[in-house]
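All protein chains of the complex are present and in place, except for one that has been dropped.
By letter and in written order, the chains are A and B; residue numbering begins at 1 in each of them.
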Amino acid sequence: MLRVVGVGSLDELVRVPDAVAVKAPIDLVPALSEIEITARFEQFAQRTSAGDYLSFLGAGVYRHYIPPVIGALAMRGEFLTSYTPYQAEVSQGYLQAIYEWQTYIALLTGLDVANASVYDGATALAEGVVMAINATGRRAVLVSKAVHPNYRAVLQTYARGLEITIDELPYGASGTTDFAALQQLLADQHYAAVVVQSPNFFGSIDVPPADAVAAVKATNTLLIGVTAEALALAVLATPASWGADIAVGEAQSFGNAVAYGGPHAGFIAATGEQMRRIPGRLVGRTVDKDGRTAYVLTLQAREQHIRREKATSNICTNQAHCALIATIYLAALGKTGLRDVAAHNVARTAELRAAVKAIPGCEVVFRAPGFNEFVLRVPRRASGVLEALRKHRIIGGLDLGRFYPELADCVLMNATELTTTAQIAHLATALREVAVHAPAGI
Amino acid sequence: MPPPAFETPLIFDGGQDGRANRYVPPAPPIANLLPAALLRDDLPLPDNTELDVVRHFTRLSQKTFGIDTVFYPLGSCTMKYNPRINDALANLPALRDLHPFAPDELAQGALAIMWELERSLAALFGMAAFSLNPAAGAHAELTALLIAKAYYKKKGDTRRTTVIVPDTAHGTNPASAAMVGYNVVSLKSDERGRVSVDAIRAAAGPDTAVCMMTNPNTLGLFEDHIHEIAAAVHAAGGLMYYDGANANALMGNSRPGDMGFDLMHLNLHKTFSIPHGGGGAGAGPIGVAAHLVPFLPVPIVRADGCDETHGRWPSDELTFALDFDRPDSVGTMRSFWSNFAHMVRALAYCYANGAAGLARVSQLAVLNANYIRASIRDVIEIPYDEINRHEFVASAQSIKRETGVRAFDIGKALLDRGYHAPTVYFPLLVPECIMIEPTETESKETLDGFIAALRDILIAAREDPQSVLDAPLTTPVSRVDETRAARQPDLRWRPPA
Partner (left out) sequence: MVAQPAGLLFSKDHEWVKLDGDIATIGISDYAQHSLGDIVYVELPRVGATLQQFAGIGVVESVKAVSDIFTPLGGEVVEINAAVEADASLVNREPYDGGWFYKLRLADDSEKKNLMSGDDYDKLIAEA
């Protein structure tokens, strides 16, 4: 081969100017055989003991049952090792699957059109805000404080780049967004969008009341609905039904592993009016030159590889495989399965809530109905209670003081269809002991 | 690939209510658990048996090319083999089921994986530190520009408003710059296809924030004056950003940090064998030089009791923590800490190769690309016919003039031969551009088969152009009406009224 190329050696072929050539040995992990690598990673796994604990953590990532059929189909080499379907004739399978994903998201959110996925829920929100800014020409947004703190943090990061203003709506005693100040805020400032999450970070179903929606629409402001627990879309009133123009969120709950936070599958859906502003890839149905049904990436002229600096977004690689996993999950569960799983989530969470609020010193903080999460006030700092629970090999939930200093004595707890009555009883016993026996102030 | 003998109607066209699979026990009706006013009226999704779901998606997979079935000489995409061991390791339950809010003490193995990968990347590419936060290359570019913006703000330098981008740059570069409010200045490549030092000296000034480049560039050519280019940009007070899409060309051979780059990103789904999965998920770690470390996104993985200028393998004695307390950080770019499952895969790939193995990867990638170029240069125009790196470009311009056959058509004809088409029409600099990148994981037999097929097609393009214009003929669908798709957008199925 070297002879065909016309050089004497590999070294000659790859030579670079001396000023930039590597001279010293590079210190990275050692080369190992596959057996040794497996042993090494099993060591890493053993050092990751969280799996041995009973966990009630939710907060934007949810443990759900993933039927093995999902992995069996999604990990097929054709899907796993395929490239972006730019060559439509040899990608009909993947393109159709994405079209089906787009349909599922549209049906679940009640909106007209959805894209082929974005990185995750937080970046989906950032992209949704960019859409609203482009649609209205306004450079401020109003965001509920009950939206996931990490999502709001990402929005802040993007806002510094885009130079937009972010104002906040507080949450109220019931655990939902407090819209009292809305009219005044809308009068003082021209917002591109108002952003609300339902169920919100506290687990409360947080649908804006009709008068708030009317006030938003009256000022030609867009309404963005955020969903971090996509399973809730199977049973709750859709974002479209309460007036959302754009729905964004996280579809991890549909068949994707928790995986320490990624990769997951963000989604964006919008009304037909916003179609040309949707970032990222879109799959359309058309015909081939012989009249057969065919699928193809469409409206690409908006995207980075053509429009460059005037693109709707810079997004290129998205989360196609995670969206595929979600699509297979939705197909396998179906309407009936989704409703059953969702109902179990609600029922288990109600059971958990009843068990823990009965513990002296503990109270459920918010009275608004929720889906599969709620906030529990404990008799002292949540961090201390959670640490004590860990001695019982339980991860009791999220210390809300991490994000909301006023809730430093509160734990965000989640139950899913995987949570059993026995596990709830075990937690309640441990929490009773921890709550009752520990000195105050820890 | 012969068309399958079966149709694949939409999943929504089949199914029947109640034809459900019993994954969970029967549940109480939701109306008994929540107020009716909060519930949706209906859920128009189909119920399909597991068999019908399996058949549906299996058939869809059979209508889809993947590296596992065909050679993908896609320039700029680095379609190398995706080792299965990586997926098995990412699927270890302790790693797969780990919650991002799990306390650090219970996540030490996962944190060790992230730390070892980060230290390995820093050493391999000559940067002071990496963040594993960004989800993709474009996401990393955005992060890098936000870092640049924060850096200048902290210095009090308000004049830096421009990003310099060569005309051969990937479209995400200017798109990312625009998202951060920077003006984009496009630099014309010189007659050698490279960025000229004089052009940089002329363009770089007090308004230059960042110069975004890749090396080798998107023509597959090594920017041999990169050192001087970086010096010129630094002299003007600007920063150099390395687009890591072409990193497969230079591992173990040359390092962006040594070239003078202050910022860089990697595409783990290109260079580090993470599967492309039909369009993601990818992962785009971002690396920085020492003066920019404080601005990296949070969290980073901190190793307590360790001198962080070097890695330590094994890292079992160290204690790790997620560090969020970084006052100059640009913030966080995504919901959680990283596309962690891909960090597992990437570290496994590093372990499978080691430093010498990765150097060999790049050498063979360069050899394979040059071998193809040298084997077709007599039948198609090679605009920059010299030793290239891991990819090279050809131009079908003269063929188009002769018989009307374009790069697009040549790509379609390759599909009939069981090859994925190369990248076409990028970079924009070369008319009727065909960019070929074989990667190191292809055998000589595969390359020879591709060369023979391409030679046949190029001859047909001149002697029997209609045969190329009609392609593809053996794929599940023939050429698709993209105009109709864009004029009458049909982006989803609708339930019958």
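As a convention for this text, a residue touches a chain if its C-beta (ideal position, glycine included) is under 8 Å from a C-beta of that chain, and two chains touch if they have at least 3 such contacts.
Since the model is a prediction, treat every value here as computed from it, not as a measurement.
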{"item": "Residue in contact with the excluded chain [from A:H190, A:R276, A:R292 or A:K357]", "value": "A:R276"}
{"item": "Contact with the hidden chain (one of A:A180, A:A301 or A:V436)", "value": "A:A301"}
{"item": "Residues from subunit A at the interface with the omitted partner, ascending", "value": "276, 300-302, 306-307, 310"}
{"item": "Residues of subunit B in contact with the chain not shown", "value": "482-483, 486-487"}
